[in-house]
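With one protein chain held back, the other chains of the complex are shown just where they sit.
Now for chain A:
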Amino acid sequence: MSDLRVTPLNALHRELGAKMVPFAGYDMPVQYKLGVMKEHLHCRAEAGLFDVSHMGQVILRHPDGVEAAALALESLVPVDVAGLASGRQRYGFFTNEAGGIMDDLMLANRGDHLFVVVNAACKEADIAHMRAHLTGCEVEEISDRALLALQGPKAEAVLEALVPGVADMRFMDVAIMASEYGELWISRSGYTGEDGYEISVPASEAEEFARALLSHEAVEPIGLGARDSLRLEAGLCLYGHDIDEETSPVEARLTWAIQKLRRAGGAREGGFPGAERILAELSDGAARHRVGLRPEGRAPMREGTELYAEAEGGTPIGRVTSGAFGPTIEAPMSMGYVPKDVSAEGTQLFGDVRGKRQPVTVAALPFTPANFKR
């Protein structure tokens, strides 16, 4: 335990009765008193507050300005970074030489620099990767700020009362706002499929800010357990599970994040690690795909469940990469990889659950409709 890092909200989590678990090297709340199921439903109905301070916050600067930083970052991600307008954010991923995914990230243009948020478990590797390859860029890890997410249909009203102006932001807008909790770095985004915000706040003010949000009757603290079921219902990938160093963005069906400009024939075609494989898969298709899966009955089909085309015999054709019970859809849900020829919606497959083949149907993602303010 002594090796675990803590976030600026650690004492508050304990005060709120959180069950704490080690996660990506941090002592994090997996659930509070409500429990995973009620926390999940509360976030979909009202608003939930998440501590995501374990994630990496990084500023990228280039002496020649933000465009130079953006062009440098384009050497590591298959994303149109230089075309991102000031005040806007985009999803992306670091690719490796084999065309797999090193990590997924959010990147924002903040006028004179880029702001990047990466996964906790990958942040040291990501920062080393950026320092090694972003020639001429200053890569500054921000370690004196907490990161909170306020998600759900009431998030806008709750945050607007504390930070006037945030209601005017659109999905994937970013803004730097002054507040009584110091300078807030706000994006209108999240990891639940709901409308909401991710807010970077000075560590010294984080607890007071969190208390102010929690004092609103619509807001409950939400742990990592519900964070996982919320993102899975929303069809969002969890790095290290649904995407990893082996999976390409095309297999993962994240091609929407690769703008035309970076594809074959685009003005800044390729030029990122693994471009050969990724561009080839973009034109020819990948042999396997990430799909949504709806198991029959109520039993969840969890990560690692082997998938078969037949009810009996045969060899596994794919594997579940995330699986849980969806509190909103009141049914089990999974994501996994299957060969292209059985990846169409409605295709029936079978998952081996405790030695029995259980029927499971390829389904559309997300499982719950997104509720963004576009």
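Everything that follows uses one rule, which is that a residue touches a chain if its C-beta (ideal position, glycine included) is under 8 Å from a C-beta of that chain, and two chains touch if they have at least 3 such contacts; residues count from 1.
The rule we apply is simple: contacts and distances are computed from a predicted model.
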| item | value |
| --- | --- |
| Which of "3-oxoadipate CoA-transferase, alpha subunit", "Glycine cleavage system H protein", "3-methyl-2-oxobutanoate dehydrogenase subunit VorB" or "Monovalent cation/H(+) antiporter subunit G" matches, in UniProt, the chain that is not displayed | "Glycine cleavage system H protein" |
| Candidate in contact with the missing chain, chosen from A:Pro8, A:Pro29, A:Gly56 or A:Gly225 | A:Gly225 |
| Option from A:Arg5, A:Arg88 or A:Arg302 whose C-beta touches the chain left out | A:Arg302 |
| Missing-chain contacts mapped onto chain A | 31, 35-38, 225, 229, 297-300, 302, 324-325, 327, 332, 354 |
